[in-house]
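Working notes, structure below.
Of the protein chains in this complex, one is absent; all others appear in place.
Chain lettering (A, B and C) follows the sequence in which the chains are written, and residue indices restart at 1 in each chain.
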Amino acid sequence: MQAICKAQPGVGLTVREVPEPSVGRGEVLVRVARSSICGTDLHIYQWDAWASSRLKPPLIVGHEFCGYVEAVGADVTNVQVGDFVAAESHIVCGTCKPCRLGQAHACINTRILGVDVDGGFAPYVVIPASNACKTDPSLPPEVATVQEPLGNAVHTVSAADVRGATVLITGCGAIGLFSIGVAKALGAARVIATEVRPYRAELAQRMGADAVLNPATDDALGYLLKTTDGLGVDVALEMSGHPDSLELITHAIRPGGEVCLLGLFGQPVKVDLNALIFKGVEIHAIIGRRLFHTWELMQSLLYSGALDVRPAITHVMPWREYEDAFERMASGLSGKIVLDWEA
Amino acid sequence: MQAICKAQPGVGLTVREVPEPSVGRGEVLVRVARSSICGTDLHIYQWDAWASSRLKPPLIVGHEFCGYVEAVGADVTNVQVGDFVAAESHIVCGTCKPCRLGQAHACINTRILGVDVDGGFAPYVVIPASNACKTDPSLPPEVATVQEPLGNAVHTVSAADVRGATVLITGCGAIGLFSIGVAKALGAARVIATEVRPYRAELAQRMGADAVLNPATDDALGYLLKTTDGLGVDVALEMSGHPDSLELITHAIRPGGEVCLLGLFGQPVKVDLNALIFKGVEIHAIIGRRLFHTWELMQSLLYSGALDVRPAITHVMPWREYEDAFERMASGLSGKIVLDWEA
Amino acid sequence: MQAICKAQPGVGLTVREVPEPSVGRGEVLVRVARSSICGTDLHIYQWDAWASSRLKPPLIVGHEFCGYVEAVGADVTNVQVGDFVAAESHIVCGTCKPCRLGQAHACINTRILGVDVDGGFAPYVVIPASNACKTDPSLPPEVATVQEPLGNAVHTVSAADVRGATVLITGCGAIGLFSIGVAKALGAARVIATEVRPYRAELAQRMGADAVLNPATDDALGYLLKTTDGLGVDVALEMSGHPDSLELITHAIRPGGEVCLLGLFGQPVKVDLNALIFKGVEIHAIIGRRLFHTWELMQSLLYSGALDVRPAITHVMPWREYEDAFERMASGLSGKIVLDWEA
Partner (left out) sequence: MQAICKAQPGVGLTVREVPEPSVGRGEVLVRVARSSICGTDLHIYQWDAWASSRLKPPLIVGHEFCGYVEAVGADVTNVQVGDFVAAESHIVCGTCKPCRLGQAHACINTRILGVDVDGGFAPYVVIPASNACKTDPSLPPEVATVQEPLGNAVHTVSAADVRGATVLITGCGAIGLFSIGVAKALGAARVIATEVRPYRAELAQRMGADAVLNPATDDALGYLLKTTDGLGVDVALEMSGHPDSLELITHAIRPGGEVCLLGLFGQPVKVDLNALIFKGVEIHAIIGRRLFHTWELMQSLLYSGALDVRPAITHVMPWREYEDAFERMASGLSGKIVLDWEA
């Protein structure tokens, strides 16, 4: 079969002929329907410091995908041949202390599909059965494939109490965009997003943001304080990885508020901790998805129609056009980009 | 009466003759038995940037004290003349959003005794009745007076789940020392403290620390990882306000762990947020005491004997020796220093 | 002024000429705009065992109302003359242990407007300022007056985790009806209500219930299990006070689910506790409103438009027609009935 690979160290990805994988005990073979591109994939493409230190080429990349179970190994009970599934990308050990405490998202032995082991930018992929999350086939496949990053959004938003809250979301990449919809679905009264790119600002509005500010040109802090009678927002979700966003949040969060950190920062960042301490703020640093609480909640919201993330999915392209897809991704002129493996 | 005052802007404190205060509606007049010196009082003494921007001399200082109710104003129902009380130092408004949400510790209109209004380094002080916390007279007065800072410790420790936990406490000032005892009383399996001063390290041991590390000379991180099978500590309480402590915590906290921040930092501090995000850490920034949940819990622990903070109270001095007391405080060769107003 | 009173022990209510109340310290005088009738008012009208043991006539009844601040006593800071307010009906002491722990809804010294002290079925009423909850005047007065019972619904629904949940609500009196909307606003995926009266079943549907079952004629348990793949519902809210509803819930709640109890039962009721224990169910017994967390959340949902309770408000009548109103209320052919004091 032909798959999108990091063939050797260095910039770029290439299509290579690789053997179809075969299923082992506790595993399932998935015929991929759609996969989607994450910011992490862009780092892998560009072979940045993190990527070059972590990946061991050759490797099939891609950790966001959905498809159909083609075969199951021994002892698989949670899915059957023919089931429509999406991948949880974190393979966890189940035996370390975080796993035993119900914090498998922080498993110390996590291996990631498409990063540490072969991923889903391929017509077929083998994954542990417990990573195959059954999905109602009525869910459009371009939605089903984004459940992994959507799960990041659901995990982040649900970590705070957004019920009736004024929520600030800094950064409208795909997960930021998703979070707008999730916050609304979970009872947020008002969602205010920040985004420098007009393209994504418009997507934010289509996802339901009550206001979208450009932190480069608007007085974001002034707006946020004014709209909250000088008090500040109840909840802030940092999804940009930009130090300026963090500083905005430090000033804009209300006393007693909650901050969730999902965006990764290029390097250690200066934080005015005193400001957060004087305000008695709770800070939730978020990684992955709660296994599998996040999936249950996410699918419930998707199935009931309370959450519709389609406005944030801007492109569905035949997988062979992946170079175009990565270029577009790098340009910032996209929401989530989906690759079609059935095209 | 004679009281310890910041008479005018500048370094130092002076004894001045001031009129005895009289009680108004909803207020109580307290005859002070003991007061105690906080790090904040030292800043006020030294007239640092914070103090000079916040205080409006002349002012009677002191926000940690206990004593006897001498008179009550109209509409006071929670205490009676003769009651033994300790002061909650934060006067809160009760009507702002944090107050209404049960987060009065983060009240946006907080005024602090001895900082914004006259305090308790005096033979008599008038405070709002709701700030007078009834205390069992069997509690030694040198313990009763430290309930305010002890409440910081109780608030901080109880914000995390220390049950069965390995707890790291960075910094063994008075609140750090108190926290050792509180963590033990609330079910911590092991408490490891860091402290550079041998004097305070010894107090930490007397408060029940299982180990006390000197971060300047010991390989604290190595010790913490080794003693937790490489995983890291379950809970870390930052009580030093030192950036190195924060960095230690960043590396020493286990995936899925909890960090509480109480110590104030001189300025914005660099934090490796990615490390905390990858580990999915919860961070609680702590201010004041939960009103009055913290007081109820603290007094319950004190009365039952589960908590004994006397090893951390190293000096009880006649109030007239306050200059000596501040000098000793500045030297670092003390735990909590108590001033006796009945001597 | 003329007010609706329980003039003496016995059945019925009467209009009596009473003096206009005058405002004291910490109190406000409210010119009533609308009041609404609670099931408790019906018990008072009918003078049942509870009412005759609790009320001390003569008394102006009514604990659900809104209006305009006409005058404020000394020391009132939270509202001003002219403000539009609704009443929190529970006057709490602020000093008992539950109050100090942030559980003022369980205050041991609670006095209730219209039950223990004069209430709001009158053109004017004096209440403690802290019971006057400022309300945006853009909220229709017939909605503003029902905030007290709506707060019961908000407290009950928000006590459980309804995010993405299948929620069962047994009983569609006013609070049950309100709860349908609240559950939806807070992210419930599906709300299934039970109600024997067709009139109220229709209101339930207008409030957004996904299904309304008649427990007298439908196989409610069968339906609930079938629709949840045999597992049971995630959350159940008991709002009927009927033993059969409780039994239904005992069987219909899923392992690990949550049950909220708000409806009062005529007498002790048999419960199959083993079934709840084997399923490890959490049970929240709910009284009043969390002060004032519930009000903050409720008003946020109302103002944002996430919650619209108007379908459950079926009648607005001039206050002089209160006998008709009580008759209709007793007939069960109503949702919430509002009395207009400006008519």
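Basically, a contact is a pair of C-beta atoms (placed from the backbone, for glycine too) under 8 Å apart; a residue touches a chain by one contact, two chains touch by 3 or more.
Remember, predicted model here, so these are calculated numbers, not experimental data.
Of the listed positions C:P137, C:G222 or C:G256, the one in contact with the omitted chain in the full complex is C:G256.
For the options C:H284, C:R310 or C:R328, the residue in contact with the chain missing from this view is C:H284. Among the residues C:L101, C:V117 or C:L333, only C:L101 touches the chain that is left out of the figure.
Only one residue in the set B:R34, B:R190, B:H242 or B:R290 touches the chain that does not appear here, and it is B:R190. Residue positions on chain B in contact with the hidden chain: 158, 163-165, 185-187, 189-190, 296-298, 300-301, 303-304, 306, in rising order.
Considering the complete assembly, chain C touches the hidden chain via residues 96-98, 101, 103, 105-108, 231, 246, 254-256, 261-262, 264-265, 268-274, 276-288.
Where chain A meets the chain that is not shown, the touching residues are 25-26, 75, 77-78, 93-95, 97, 100-102, 130, 290-293, 295-296.
Everything below uses one rule, namely that only the chains that are shown with their structure count from here on.
When the CA atoms of chain A are superposed on chain B, the rotation angle comes to 180 degrees, reported as a multiple of 5. Both copies, chain B and chain C, contribute mostly matching positions to the interface they share, with over half of the numbers common to the two. Listed for chain B are residues 97, 101, each touching two or more other chains.
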